[in-house]
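What you see is the complex with one protein chain gone and the rest in place.
Labels run A, B and C following the written order; every chain starts at residue 1.
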Amino acid sequence: MIKEIDLCAAEGIIKKYTDGVSDLISVLQDVQEAYGYIPEPVVYVIAEGLNIYPSHIFGVITFYAQFKLKPAGKYIVKVCTGTACHVKGSERISKEIKELLKVKVGDTTGDGRFTFEEVACVGACAQAPMVIVGGNEYGKVTHTEAKKIVKKYQAGKK
Amino acid sequence: MTTKPKIIIGMGTCGLAAGARAVFEEAEKYIHEKKIGAQVIGVGCIGMCHEEPLLDIVMPKRTRVIYSRVTADMISKIIHSHIQKDKPEKGHVLSQMLPDDGANPYPSIPYYEEMPFNKKQHRIVLKNCGFINPLSINEYIARDGYEAAKNVLFSMKPEEIIDTVKRSGLRGRGGGGFPTGMKWEFCRKAEGSPKYLICNADEGDPGAFMDRSVLEGDPHSVIEGMIIAAYAIGANQGYIYVRAEYPLAVKHLKVAIAQAREKDFLGKNILGSGFDFDIDLKQGAGAFVCGEETALIASIEGERGMPRSKPPFPANKGLWGKPTNINNVETFANVPQIILKGADWYAGFGTEKSKGTKVFALTGKIKRPGLIEVPMGIPLKEIIFDIGGGVADGSRFKAVQTGGPSGGCIPAELIDTHVEYESLIAAGTMMGSGGMVVMDDSNCMVEMARFFLNFSTDESCGKCVPCRIGTKRLLEILERIVAGKAKENDLELLASLGGTVKTASLCGLGQTAPNPVLSMIRYFRDEYVEHIKDKSCRTGTCQALSRYIVNLDTCKMCGICVKGCPVDAIADGTKKTKKPALIDDEKCIRCGICFEKCPFGVIYTKGAKKAGHVKEGLSEVKV
Amino acid sequence: MDEVEKTDLIFVIGSNTTEAHPVAALGLKKAVRYNGTKLIVADPRRIDLCRFADLHLGHRPATDVALINGILKVIIDEDLINKEFINERTEGFEDVRNLLSRFTIDEAERITGVPKEKIVKAARMYAGAKNALIYYTMGITQHSNGTGNVLSLANLVLATGKIGREGSGLNPLRGQNNVQGACDAGAISEYYPGYQKVNDEKNREKFERLWGAKLSEKIGLTATEMTEAADAEKIKAMYVMGENPLISDPDINHTRAAFSKIEFLVVQDIFMSETAELAHVILPASCFAEKDGTFTNTERRVQRVRKAVEPPGEAMEDWQIIMKISNAFGCKMEYEHPSQIMDELALSMPQCAGISFDRLNGLGIQWPCPDKAHPGTRTLHKERFTRGKGLFKPVEYIPPRELPDKEYPFTLTTGRMLTHYHTGTMTRRSAGTNEHVKEGYVEISPEDANRLNIKNGEKIRVSSRRGQIDIKAKVTTMVSPGIVFIPFHFKEAAANVLTSRELDPIAKIPELKSCAVKIEKK
Partner (left out) sequence: MKVIIDNKEIIANEGETVLEAAKRAGLKIPTLCHHPRLSNYGGCRVCVVEVGGMNRLITSCTTPVSDGMVVTTDSPKIRETRKTLLELILSDHPNDCMTCDKTGECALQDLAYEYGANVKENPYDGAMRQYPTEDKNQFIIRDFSKCILCAKCTRVCDEVRAVGAIDIMKRGFYAKVATSFDGVLDCEFCGNCVDVCPVGSLTEKLAKGKGRTWETGKVDTICGYCGVGCGITLHIKDNTVIKVTPTEKESVNNGALCVKGKFAYDFINNKDRLTRPLIKKDDKFVEASWDEAIDYTVKRLKEIKEKYGSNSIGGLSSARCTNEENYIFQKFIRAGIGTNNVDHCARY
């Protein structure tokens, strides 16, 4: 299922910015917001629009953890691996969810529904360990609870 | 102000994580359905994270009453009783605030301020957090907001501001502790124009959320602090560089900046003073190293966030090569109060060299985690035991990590250390930005060091050799120690390589990355030696160094572990044998499969003692 | 070339510097990116330098005079001229002013296709800069009105006084490594070494004394005139050293016919070139790595070339071959080493009187260098021009001789590309470069390609009144609709099959940058 990338949205985003290279990260964030990831053809459109080398854009994309070069799933499952969550067992949660979804960190499930990520602290340490699914935060979860939460999304109940 | 009852719900990230959204929605629904003339307001974090979700109710002329651990199904009961009958719902009430403006307190509800969690706190930075609606500039203004900015713009010279900040003794709250007034002075005196002001809101320390809470709960205090700083150094353009992982903070900042512009606190010719200043928001994109100021500058410039060598310092050559001043969120949030109440007032808090208060995110194995603000110089003991309530029952306080992956740990024996910049450094750690992660005796100090180094290695930008390769090698050494494959001289290697990485790295990340391991070796050397020489982990955290033990009392004899074991090291444990599972430690390869597969959680780990020790039993009866 | 660091504005016209003079372009880019130097690029194609330009004027091929006159018109109208300079150091300004009083900026827009706002902006930028440098190459000279192009640029420079000091001036970039040196050394028909006119009696006497021979009073034929003369069977014999006119000449079908008529053709070269194939005698020569000598670069810098390897087989160094022939012909030459030739050259050419091999280490010496102690000269025309006062010469726009029409609706412009050099003799015989870019191509705009249903990479036929070639299409926004571009390095699809022999009447340079062609699918 290869979809033709519509570049109009990217061109529209670039037009909003005027400062050239210093807008790059903002542009990439908007692009990712619009497309769900950063499609390769869009990189060349940005390069042209902001007058930046494509290699530089690629360097920036791969430097920052936020940017994705592959489409993300419908739900992004994030396990916080910050210190507070770590001391409360986030490693186990991460492992269990990876097994449940059969993915590695950063990957998307075959059906395109879930992308699994580990994040370095979402700043809700008092609720450690934290899991975020589809933008909803779940605090103080055990690994069994975490699995249940993800399963709920799998079943399409949430 | 209003005569309507107010329902106030803590809607910070941690409140939301605890379920505040459902509570909020339910409350709105309920008052709508019942046509109750009350107002539902979301506020930032008040700090009492362990009691979240928090819901407060203020009846006209009554004190503010706080309910804790509220769930949606409790709403009808609480509102019905409290608002409709003016009778606080005793079952869930936590406390009430001290009466002000002649409000009438409720009998036999403890006062919030006198609760152990709050008693030793003093709130300057957090004074508005949890009290005002962060999306309302009017509420901020109502609590003296923007008064300080007006004062400086119309009645103070930049030099006077710098002098005031210098005399207040305010030091950088991002961790370094550099005197803020001096930093401003360098930038003011630096040649070149334009000058830039940056607020570092890239709170990357995993285990800290002070800045998030301030930005979510009181964004205007940061903006006001920036206006004052900008005027002092002569900058007309400011940037707030905020982590994209803090969507709520970003949202609140956006609203706050727009409101400030509307009210003429930002923009051209602010309030007719002739001073121009505006702020743009730049979102980080997930790189811890961007908390380092030169990397942050590179990131704003649209580059890979790779630090640049200092000198030249940003005060002389910063953003686009122009003089730039960078402070963190908490530093800025202090500034309006210092201007309003004076340098002497501020310097009245704290110790000789560490003035004022400090906000900490108290987390980890502690009874009452939360966001706290304490006067500098407070003994660590008071924070952990009086405010935080100590560690959970049955376990022992082991150490507290400050400064996150750049800091070190303070062991139980140094619990009397006072919290100030110099004494923490003397203890082998640092103030850091304010993360305080408490560890108990179930936390393995080798594993913790591995965790922090794993973080630093992941976040290394890769520019300089000692950090790029050095942290990787430190991590590998720790990995082999926890895997039971340590080499004899690994401890020395950690110390010597750690030293080189510290002295030779380009930026703060590399220069501090070895701190956790070095400080943990300093205080918990025995644990390291046990891992290396005895191949044992006393906490049972390190799988390869642990024994797997079945709790004979609770084993359900389902046979799953027996089937799962790849080396047939588990005997019995099935309905057929009618005996609980028994693990042969000689055969066990510590793969952990049984531990993970056990649906009832009756298999646990314990540090493997020296060989021969194992014989005492293949299973244990009691924990 | 380090002058670019000292200027405030660079105006590049008719030079795809990045591809033709890549290393010179580095200085321009550096100045723009790190010194804040402004850059104006005037070129029909959207060349690489446009990435760095503050302003790109994409004028139609061969409309340079109209463009420059338009700019000058704005400068005069807005009183941005340098009156002091005009009064003290020039003459003839009124003639230009008069001519331009009849010219309007709307006309400039109509002819060049450049919006007038851009012309105004260019004028203000150029006149407003404290120091400004103009760079041009064949894009200016290879036109039937090439002389006019250069003169109009000179008018612009004189009117604003942007010459004669470091950081200002009018600089041609030389296309080939030693064009400057070949001209300096007298390999041009009308001049003896050092630009001393052959039809001047004093000069002739001087050289007759120096060379001990009777010299002709008649101005000789230029390269292109020789081809014509060969065609008319007036040139009967030719000695061609290291040239390949059968690729580089315009209208090479005609050149081939002309050369075929020559009774005796000697070609001295390193490869069997297209021209050599027509020769009667071929003399195996040496390349730059196989001999000692000097090259003079585009900034008149005489630099030392050193022998690194022996020529292959029996091939000989060119100077030795010439000597052999000359001596056999009875014209005695007794040089043991090229340094002795340089010593004689220094005697004959006052500009290089102070130059000898022993002084040529490192950076070499920029002439004029009148004596042994002189360090060389970086900037010409500092206090005065060669003729005294700078002369304005009014130039009127003349359309190119061949304009597109119904039958041949496209304007073809030709030029160089980065990877290959001139007729490809060297770069196409070097494994890496030849593999990298294997064949020629014609650049065509997406609009035209769409209209003609031409796909990128498709072989198409390009023809002019003089011939036709089959060549791969490269669909690119580099060129505007109506314009196509072909690099001339590839013999398999030689652009010069198509170009016209129209010459600039003064400089005798052919109009290689503009002719009419048609394009068909194959």
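What we mean here is this: a residue touches a chain if its C-beta (ideal position, glycine included) is under 8 Å from a C-beta of that chain, and two chains touch if they have at least 3 such contacts.
Worth saying up front: this structure is predicted, and the values here are computed from it rather than measured.
Partner chains of the missing chain, restricted to those shown and counted over the full complex, are A, B, C. Only one residue in the set C:7, C:90, C:155 or C:294 touches the chain that does not appear here, and it is C:294.
Only one residue in the set C:78, C:117 or C:310 touches the chain that does not appear here, and it is C:310. Across C:21, C:59 or C:518, the single residue that touches the chain missing here is C:21.
Although one chain is hidden here, its contacts on chain B can still be listed: residues 287, 304, 308-309, 311-312, 457-466, 468-470, 472-473, 476, 493, 496-497, 500, 502-506, 511. On the side of chain A, the interface with the absent chain consists of residues 40, 43, 47, 52-59, 62-63, using the contact rule stated above.
In this text, only the chains that are shown with their structure count from here on.
In this assembly, the C-alpha centroid of chain A lies 56 Å from the C-alpha centroid of chain C. The geometric centre of chain B is 68 Å away from that of chain C, both derived from CA atoms.
In this assembly, the C-alpha centroid of chain A lies 23 Å from the C-alpha centroid of chain B.
Against chain A, in their complex, chain B makes its touches with residues 13-14, 16-19, 49-50, 52, 203-209, 212-213, 244-246, 282-288, 299-306, 320, 361-365, 369-371, 401, 404-405, 435, 437, 439, 443, 448, 451-452, 455, 458-459, 461, 596. For chain A in complex with chain B, the touching residues are 20-26, 28-29, 52, 56, 59-60, 63-67, 81-88, 95, 119-128, 130, 137-140.
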